[in-house]
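Up next, chain A:
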Amino acid sequence: EVKVGMITTLSGGGAGLGIDVRDGFMLAVKQSGRDDIDVVIEDDQQKPDIAVQLADKMIQSEKVDVLTGIIWSNLAMAVVPAAVAQGKFYLSPNAGPSALAGAGCHPNYFNVAWQNDNLHEAAGAYANTAGHKNTFILAPNYPAGQDALTGFKRFFKGDLAGEIYTQLGQTDYAAEIAQIRASGADSVFFFLPGGMGISFLKQYADSGVGLPVVGPAFSFDQGILQAVGDAALGVVNTSQWSKDIDNPTNKAFVETFQAEYGRLPSLYASQGFDTANLLISALDKAAPSDADAFRAALEAADFSSTRGAFRFGPNHHPIQTIYAREVIKEGDVFTNKIIGVALEDHADAYAAECKM
Partner candidate 1 sequence: MSEPILATHALCKSFGALTATDDVSIDLRAGEIHAIIGPNGAGKSTLIAQICGALAPDAGTVELLGRDVTGLSTQARAQAGLARTFQISALAMEDTVLDNALLGALGAAGNPWRLWGRVSRDAALRDRAMAALDRVGLADHAGTRTADLSHGQRRQLEVAVALTLAPRAFVMDEPMAGLGAEGSRVMTGFLDGLRQEAPILLVEHDMDAVFALADRISVLVYGQVIATGTVDEIRADPAVRAAYLGEEA
Partner candidate 2 sequence: MIGERWINLAVPLALLAVPLYALMADEPFTITLATRATILALAAVGLNIALGIGGLVSLGHAVFFGLGGYAMGILAFHAQNYSPLEIGPLTFAGTKSMPVIWLVAVIVSAMAALLIGALSLRTSGVYFIMITLAFGQMFYYFAISWSAYGGEDGLSIYVRNGFPGLNTLVPIQFFAVCFVVLCLALALNAMLRASPFGLALNAARQVPQRVETVGLNPMRLKLMAFVISGAITGLAGALFADLNRFVSPSMFSWQLSGELIILIVIGGVGRLMGPVVGACLFVALEHWLGGLTDFWHVWLGVVLLGIVLFARGGVVGLLTGKAGPHV
Partner candidate 3 sequence: MLEVRDLTARYGASQALFGVDLTVAEGQAVALMGRNGMGKTTTVKAICRIIPSQGTLTLEGKDLHRLPSFRVARLGVGLVPEGRRCFRDLTVRENLLATARPGDWTLQSVTALFPRLGERAGQRAASLSGGEQQMLAIGRALMTNPRLLILDEATEGLAPIIRQEIWAAIARLRQETGMAILLIDKSIRELAQVSDRAVIVERGQTVWQGAMSDLTPEITERFVGV
């Protein structure tokens, strides 16, 4: 019997992501057929202080062995260091702040999704391939946004026609779009998660600027894409997962997920699914109470991922292939199609700083 504590966002505007992670995770648990995995799920309301208290609850009262579920970097930063310091294992299904990948890495912390910079780095690499020479980049002014632009610049070889930080939660981008138009750029890279991305894309499409756009998968994911609509068609985005990645695990995942929940799985669902499978693969080998053996079993990552090949780097972050996808319309549904590989077997930039 293992107890897993899942702290994720189930209410409010960001609930979609948490629900997908949870559903993906629970699907894998169900498919494993194991009845000795007890998952305790709690809603963090996207508030750091609530998340911390839920972690306390799970550790103190529920006596969980493994924690998982957090969507947002700032919540992860609030919960993870304390949790792993108390000897718990934490498997991240989404957030991957650089602080936890570099100097702040920990033997009990595993990231099953990506380091925050990864998809942006891939976008930079793709922009090179696509022949973009002069790009305009923008992101919200907060740590993840700053990381995004840094990540993009790390791989992009062309010039920057402009670099803007927008306000977190901004909904109107007329001014930014005017700047893009005037900048003489040949392309645009943006990282605007959630509603910000929807607003930007709609307004960008309506402005008639028409330059090619590249972005990380977050603004083009299954859950959000329908809301963006035509404005997203043809946009290239980078992702470590896509529903058309051709391997049996992924095919089965997409099918069973759709059958179980009546909707297409998203990036987050795949990450939840992989997280659960990683956990199950480790449980097959050792119990969490035997921390060293369990850790070794996790490090081995001996499970079949929806992404195909999956392994951990020395800092317990994935080394994985990141694809370039294009938004297409299949019948009435907007979705993504892989058009190439942006970065092969990509590791994050912070591994070297990690001493463990």
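What we mean here is this: contacts are C-beta pairs under 8 Å (C-beta built on N, C-alpha and C of every residue); 3 or more make two chains touch, one makes a residue touch a chain; residues count from 1.
The candidates came about this way: all candidates are chains of the complex that A comes from, given by their letters.
Since we're looking at a predicted model, the values are computed, not measured.
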> Which candidate among 1, 2 or 3 is in contact with chain A in the complex shown?
Replying inline: 2
> Touching candidate 2 in the complex: which residues of chain A?
Replying inline: 10-12, 15, 19, 42-43, 47-49, 52-53, 56-57, 60-62, 73-74, 77-78, 81-82, 85, 97, 99, 141-144, 146, 168
